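All protein chains but one are shown at their positions in the complex.
As written, the chains take the letters A and B, and residue 1 is the first residue of each chain.
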Amino acid sequence: MITRRDFCKKTMLVAGGLSLPLAALEIFDPKKLLAEKADKARVRWVFLVDTHKCVGCGFCVKACKLENELPLEANVARTWVERYVVTRDGRIYADTPNAGRDGFTNDKIALGLGKYQQVKKENIEKAFFVPKLCNQCENPPCVQVCPVGATYQTPDGVVLVDRSWCIGCGYCVMACPYGMRFFHPQYRVVDKCNFCYHRISNGMKTACMDACPFGARRIGNIKDPGDPVTKIIMRERVGVLKDEYGTKPQVYYLGLSKEVK
Amino acid sequence: MVHGELWTVKEFFVYPNEYIYWSIQIVMYPFMTGLVAGAFVLSSLYHVFGIKQLKDIARFSLVFSFALLPVAMMPLMLHLQQPLRNYEVMATPHFTSAIAAFGIVFSTYAMIVASELWFVYRKHFVETALSLGRKTHKGPVEFFRYLLFSALTLGAYDVSGEALHKDEKAVKVLAGVGIPVACFLHGYAGFIFGSVKANALWMTPLMPVIFICSAVVSGIALCMLTYILTMEIRKFIVGWKRKRYPTLSSQEESQIKSVEAHVVNITSRYLLMFMILAITLELLDLIFRGYTAVKSWDILRNLIYGKDFTNIFILQYGLGNLLPFILFLLPRLTIKRAALGSMLMLMGVFMMRWNVVIGGQSFSSSFAGFMHYHLPLIPHDLETLKEGLVGALAVGAMPFILFWILAKIFPLFGEEKSS
Partner (left out) sequence: MKSHVWRPLYLVLGLIALVLIARLFIVPKGFGVNEQGYMYGFYRKANEAEWKSLGAKYKTSEYCKNCHADKIATRKDSLHAAIPCENCHGPAGNHPDNPPKLEIDRSRELCLRCHAYLPYAASGRATITGINPEMHNAGIECVNCHNAHNPKREATR
């Protein structure tokens, strides 16, 4: 037989027990997070790539590797340059030999397995270069899947890796649709482009932007309406890569073509 | 050389940082967790659903499931680039990641299996501890055994009928709770892959279910295979003894034989059931991909019907599924046929893991290039040792070593007779 006193006691217990996990869940409140996201930071780094201007010299790749202490001979890169050659009969060839570190100095397109393809001038419908770098996504899937909180998005929108905390599981590498992440050959933890965070945070530009003689790469702050990069992104026709993944990439492209992978 | 470069060969247009980062050990990981889950489900069929025919194999597969548990963790440790930092998964779990819950799910499951084992074997622990305790002169081995078994009793020496009845009830509850946890443990290994939106082959909500079904298949197949092996060894020992002492009766040998045939018969039925389920789902996934033919289908079709055709259709579906299916369905199942069938099924499930893990990384996310995986056979440094054939074989052999050790603490057979 349950007395009223017992009933009240038990009800309180159950209610208390239920409210405990609810309180623990409060950090997930999306509204609160959105509010926090909206007002805190005055800076949101974005990048603008003008593919019309790129000549495929690869100075950006070399500068990036030296600036960020990634061995030149290591076959990974924080940024790279791709070449696309579309033939008259509609075939698309693409390559990025050594990530474009030494530029593109001949018309042999690498096919892998030691094979090359040469396309004659008269067979080329269009050909161009596309620099790639981390998109510093607004919804970075790589950060979402890190099991230990070793990679994160800074308040100014850059995705960083905590080298002292990364366990090297490679899940973030798998989660990035752009193939930006890799294992650093010396630190043996994940590494990636971070818009040269040490430079942009101290009033400089990224190493790739500084190395580009043609102005094909530019960094900007999308929260500053006066920023020339922001103006272009707002007023001109820009594209982004693979937006179908819902990552909201923040590297904008002028002159993007449907062939670009 | 950067991680992954050694065993990856690129063809056509692949992004510069893309390599096969998840190599053989990540094939082993879902395979091993699958075996754990499957073995546990098999033992629960008896404990929870009271399928009496499985009584003999239930206890066996429970111990085997426990032996497999630490091994499920091993491939992950061998795969991590910073294995010494493994504790971080427990220290700062980031639950938006499918991997983060691993530590918690895994330990929960380990505790359930350990507790269940404790209840099943408590009587044995108490009896052994008491009988060893009564001995006045104990050798060092006996003394160690005495300490071990005394600790294993956890101080509960009550083996009255009432207490044992409570044990049985506890086993039933734990086995009942264990099934969803086992399925979760493995289903979520499937979720780890299925939730990667960047990978066209992996991303499907069916992945966890497919993983569970094939897990149960592989778990039952391995238990059956090990069971047959153990029984054959027992038969051999009994036969050998009888040769030396012809006065012994042949009763025991024939008894083992009939028990074995019976258990194998029943178990194979459940095996087939789960296999049909697994294959149905896998084919559904394949058909769906072909029918909807989204952007990634071009490269996936190339991969499935071209590059990986042998791996998928011949090794996995043909030799790994269809052939054992026929072997088990043909009338008058013999022990040898059952053993061959289970072996083939194990191979089939392993190939399925291989085709998911390696296959999923065999094409570039540019959808315009391929990567070929070359398993390092002979180790020449730590990386090729850990993530090569030797590492995989070590992981594969480990459960049998552990099982052999555990069998010394948890007697697998003949408990009824002694009591």
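Everything that follows uses one rule, which is that a residue touches a chain if its C-beta (ideal position, glycine included) is under 8 Å from a C-beta of that chain, and two chains touch if they have at least 3 such contacts.
What you are looking at is a predicted structure, and each value in this text was computed from that prediction instead of being measured.
Peer 1: Of B:155, B:246 or B:331, which sits in contact with the chain we cannot see?
Peer 2: The missing chain is touched by B:155.
Peer 1: With respect to the chain omitted from the figure, which of A:47, A:80 or A:104 is a touching residue?
Peer 2: The missing chain is touched by A:104.
Peer 1: Over the whole complex, note the residues of subunit A touching the chain we left out.
Peer 2: On the side of subunit A, residues 27-28, 33, 36-37, 40-41, 51-59, 63, 66-67, 85, 102-107, 121, 124, 126-129, 139-140, 143-144, 149-155, 160, 162, 164-165, 194, 196-199, 201-202, 204-205, 207, 210-211, 213-214, 216 touch the unshown chain.
Peer 1: Taking the full complex into account, what residues of subunit B touch the chain not shown?
Peer 2: 87-88, 90-92, 94-96, 107, 111, 114-115, 118-119, 154-156, 158, 163, 166-167, 170
We adopt the following convention: only the chains that are shown with their structure count from here on.
Peer 1: State, to the nearest whole Å, the distance from the C-alpha centre of subunit A to the C-alpha centre of subunit B.
Peer 2: Here the centre of subunit B sits 38 Å away from the centre of subunit A.
Peer 1: Where on subunit A does subunit B make contact in their complex?
Peer 2: Touch list, subunit A to subunit B: 74-77, 80, 92-96, 98-99, 111-113, 132, 141, 144-150, 165-171, 173-183, 185, 188-189, 244-246, 261.
Peer 1: Using the touch definition from the top, list the residues of subunit B that touch subunit A in their complex.
Peer 2: 1-5, 9-19, 21-22, 76, 79-83, 85-86, 88-89, 91-94, 96-100, 102, 192, 195-199, 295, 361, 364-369
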